[in-house]
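Sharing a structure with you now.
Every protein chain but one is kept in place in this view of the complex.
== subunit A ==
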Amino acid sequence: MESEAGFLSTDKIIEVKGLTYCYSDGTKALEDINIDFYKGQFIAFIGQNGCGKTTFSKCLNGIFKPTEGKILVNGLDTALPRINKQLVENIGYVFQNPDHQLFNNSVYDEIAYAPRNLKLNEEQVRERVLVASKISGVSEGLFEEHPFFLVKGLRQRIAIASILSLKPRVIIVDEPTTGQDYKQSIEVMEFLKMLNEELGHTIIIVTHEMDIVAQYAKRVVVMNDGKVLTDGTVKEVFANPELLEQANVKPPQITRLAQALKSYGFKNNVISFDEMCEQWESRV
């Protein structure tokens, strides 16, 4: 495992032991998941719809309590009663649709909502709002605006800012690029990359976009049928198309092109255009 992915770090931030989760209608959404996540990683959860990615994310955040097994976030057991306040300071969850997460009358109140839940005084709250909004690129001029009437990209930034104001060590973002054009997608992903690389947040994204995974993630968890099918670095995971097929996932096109040219000596774990060019040039 490569060290840049944080795999060799012993600094565990999330420990999942024998996690099983059943919905109230009896549907077993997750079954016996055992996995650890380390500080500073950029992780992507991939898999087809209904495989349990979002449910797993909500379990990590403590929104869903494990039916069996245990999840420790920075040593805190998510199943404990009244653990929510401590938990949210360690792990934040940005929902797929920002409209589900915005319920205040102004952008300022929206970002201040979570710190106020932590019973901070108004001065501390303001400080957090200013920092979170600055990092997220939400200008102070928007503070009095109603969040619902802003464009989607901005609403998403406000949703992320509203989580950043909690200063969580881990941020889970559910489908950050869904419904956004290329420019907006890149902006959101660059922003998450900055949070990861410059501010040291552990980032977990849930996504279906393999190009985004190849470009930004360092570690990939492939889920299928409520279980972890495989887990490794991006190169390791995408180098195994047969395994990915079980989860109805295909590697990015550039990887598939390299795999198709394997008989010509191309590596099967190419994940970027630049890498492909390098390999091409070395052969021409």
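We take it that a contact is a pair of C-beta atoms (placed from the backbone, for glycine too) under 8 Å apart; a residue touches a chain by one contact, two chains touch by 3 or more; residues count from 1.
As a convention for this text, contacts and distances are computed from a predicted model.
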* Missing chain's UniProt protein name, "Lipocalin-like domain-containing protein", "Urease accessory protein UreF", "Lipoprotein" or "Energy-coupling factor transporter transmembrane protein EcfT"? -> "Energy-coupling factor transporter transmembrane protein EcfT"
* Of A:N34, A:N117 or A:S139, which residue touches the hidden chain? -> A:N117
* To do: Among A:G26, A:G141 or A:G265, choose the residue that contacts the chain missing from this document, as touch is defined above.
  => A:G26
* Asked: Where the complex has a chain not shown, which of A:I14, A:I46, A:I71 or A:L102 is the residue touching it?
  -> A:L102
* Structure fact -> For subunit A, residues touching the missing partner are 22-29, 31, 52, 58, 61-63, 82, 84-85, 88-89, 92-93, 95, 97, 99-105, 113-114, 117-118, 148, 162-163, 166, 225-226
